[in-house]
Each structure stands twice: as structure tokens, then as C-alpha cells.
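This is the structure I want to talk about, given as C-alpha cells.
One protein chain is absent from this view; the other protein chains keep their places.
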Amino acid sequence: MQVGRIVGTVVSSQKDPALVGMKLHVVEQTDLMGKPKGFHVIAVDSVGAGVGELVLYASGSSARQTEITRDKPVDAVVMSIVDSITVNNELLFCK
Amino acid sequence: MQVGRIVGTVVSSQKDPALVGMKLHVVEQTDLMGKPKGFHVIAVDSVGAGVGELVLYASGSSARQTEITRDKPVDAVVMSIVDSITVNNELLFCK
Amino acid sequence: MQVGRIVGTVVSSQKDPALVGMKLHVVEQTDLMGKPKGFHVIAVDSVGAGVGELVLYASGSSARQTEITRDKPVDAVVMSIVDSITVNNELLFCK
Amino acid sequence: MQVGRIVGTVVSSQKDPALVGMKLHVVEQTDLMGKPKGFHVIAVDSVGAGVGELVLYASGSSARQTEITRDKPVDAVVMSIVDSITVNNELLFCK
Partner (left out) sequence: MQVGRIVGTVVSSQKDPALVGMKLHVVEQTDLMGKPKGFHVIAVDSVGAGVGELVLYASGSSARQTEITRDKPVDAVVMSIVDSITVNNELLFCK
């Protein structure tokens, strides 16, 4: 999984029927301290995350292993909201 | 998913039988404002998108999760036409 | 899918039994005008393409969705021979 | 698979129900001598690895082929702890 921050939303009225009702987050990939890396991915939400939150997202077929995304044409899903990240006993990020 | 703009078409008469009748879009990857990034992917259309439209496309096995692409040898599908993209309460793109 | 040109062949006598009889093309990735990008992939042929032809190839699990490649350990397949590519009403490539 | 070192942990209380109880390692990709490459991935543990250990991790759908990760929305798994790496008869890494 990669770490990213939810920074926005994509609105789409004309889409694959399987996607109706799904929230499409703009997720900006970040480093482990939450600093932006300048790369974005559009991901479906499976955990009720909101704008500003640091999250983990899974890509590829793994993005379809949630109740919301199963068998749907989506390749990225937010599957966890990050509370904290610790590296070498140092707290790099805390919500 | 990634954001891109449909900029053209690939025509192919000799192809895998499973692909007959599929529309092959040239999709140029863009940033969240619709500005080209100089990278192209050829994607099948599942939503009736046309040249010039900003879209989302899914890659890998997820590209096969639409009625049109199921079990077919395609690794990219346009599954949504973008109406608008909002980041940090700012409207970056509006159709 | 990506655009590429078939530029050569890999010969292998010792290989996974599932691969016996498969043609292994050297495909050079190109831009939309057929200009080489300096990146190669080895792909199985499913459409009878020959050296010099511009083709589309699919990657990952999608490469296994042809009659020839089903359930085989291959991650790239040539699934279409390109007749023409049109971008912004300009003909970039014509066979 | 890629070689990496477990350098930390991600804590998350709000996550996909399928992920409850899973340990989320911060894995830093390394070269074959264990020298950091500056790229991190968050991976689930399937072998009881601890912080500081050099490991192999698998990505994509292959990350779901362990007892712990089957059918779960995870795209990276630590599936092996490295004892040693030998290249051209030279021992590059030894635990």
C-alpha cells in the first residue's frame, strides 16, 4: 500500500453503472510524514475518510477486495485511515 | 484511476476476435486541471465518451470489470466522464 | 494498451511446458507516430503479426485473456495490428 | 519480489473490517546489500518479521496468496525473511 492524503473529489454523472453512488477521492501520494510527492491517484473510499486525512490506499486487483468495490472497474481504494506512522522509534506522523 | 483526455482513435482491422466492435481511444494522461502530461495509453470505451472529454480510466485487471470488457485482452478502460474536479475547495476543472 | 513495433524474436528451447509453440516477439514501445522510445518488452503473438508491424499489446493478467495465452505464464500479448492512429483530427500513423 | 528492510509501523484504528488484526509494516526498499533506496511501501506481515530485518515482499495480486491476506484489500506482503544474498559468488548480505 502507499500513503496519501485525501485532497479533493471528482464528480462524474456519466459513468459505468457499477460505479453509481461511489465516492471518488483525489488522493495525493505523500511521504511517511505526510509531505506531498506531487503524484495523484483517484481512489474509491471504503472507510468513510474525509478531505485532509492521511490514508493508505491499495492498487490493482487488490482494490476490488472490499465490499464496496468487489467486481467493479476500480483500480485504487482507500482502505485505512492512518493514526500514526513510526519509523526507527521516531513518530513521523500522528493524527 | 488516472485522469486523462480522449484525444484520438486507433483503427485496427486485424485483432483478437474478442475485440471486434470495441472502440479504442487514445487517452492522454493529464493533471487535475486537464493539462497534458505527455503520456498516452490506448483504452477501451465503456461509457460513450468522445474526443476532447476529460475522463477517468482504470488499468490492469480492473479494466476488465465492465460489461464490454469482461474476459477480454484489454488492460485499460474509460469508465467515467469527469464533470468536475475539486481540490482544497478550489474548482480545478469544470466541464 | 501500449503502442509498439515488432522488431525481432526470442528463441528459447528450454521453457515452461505451457509455452511450447508460442511465438515470442521483441516489441519496442513507440510513440503514436511509431517512433521508438527505447524500451522493449517480450510479448506473445495472438494475431499473426510480423516483424516491422505497429501493434497494440496488453500487459499483466489481461495478457492471458486470449485463446493462445489463457492460464499461461505470460504477462504481455500482441492483440491488435494497428492500421492507423488519428489524434486531434490529424493522421499520425497509417500502415 | 523486491528486497526491503522493515523500518517501522503504521497504526490505523479506522480501516476495512478485513484488515483488523493485521500488522502493517513500513518497508524501505533496499539494494541487494541492504542499502536503502529511498522508496517505501506499506506491507502486511505473513512471516513474523520484526523491525530491522531484511525481507522479501511480493506485490499485486500475489500479495493475497498467503493465509493471512487471502481475499483482503492488500497489495504488498512480507513473505520471507532474508538470511543471505549471494551474487557472482560474493556474499552481499548475511543476517
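Letters A, B, C and D mark the chains in the order given here, with residues in each chain numbered from 1 onward.
Operating definition for what follows: a residue touches a chain if its C-beta (ideal position, glycine included) is under 8 Å from a C-beta of that chain, and two chains touch if they have at least 3 such contacts.
Remember, it's a predicted structure, so these values are computed and weren't measured experimentally.
Partner chains of the missing chain, restricted to those shown and counted over the full complex, are C, D. Take chain C: the residues that touch the chain left off the picture are 7-16, 18-19, 24, 26, 40-43, 51, 60-61, 63-64, 71-76.
Think of the hidden chain as still there; on chain D it touches residues 1-3, 31-32, 46-49, 56, 58-66, 69, 77, 79-88, 92.
Note that in this section only the chains that are shown with their structure count from here on.
Mean C-alpha positions place chain A and chain C at a centre distance of 33 Å. One finds 20 Å separating the Cα centroids of chain A and chain D. Counting partner chains per residue, chain C shows two or more touched chains at residues 61.
Taken chain by chain, the contacts run in an open path, each chain touching the next and the two ends left apart.
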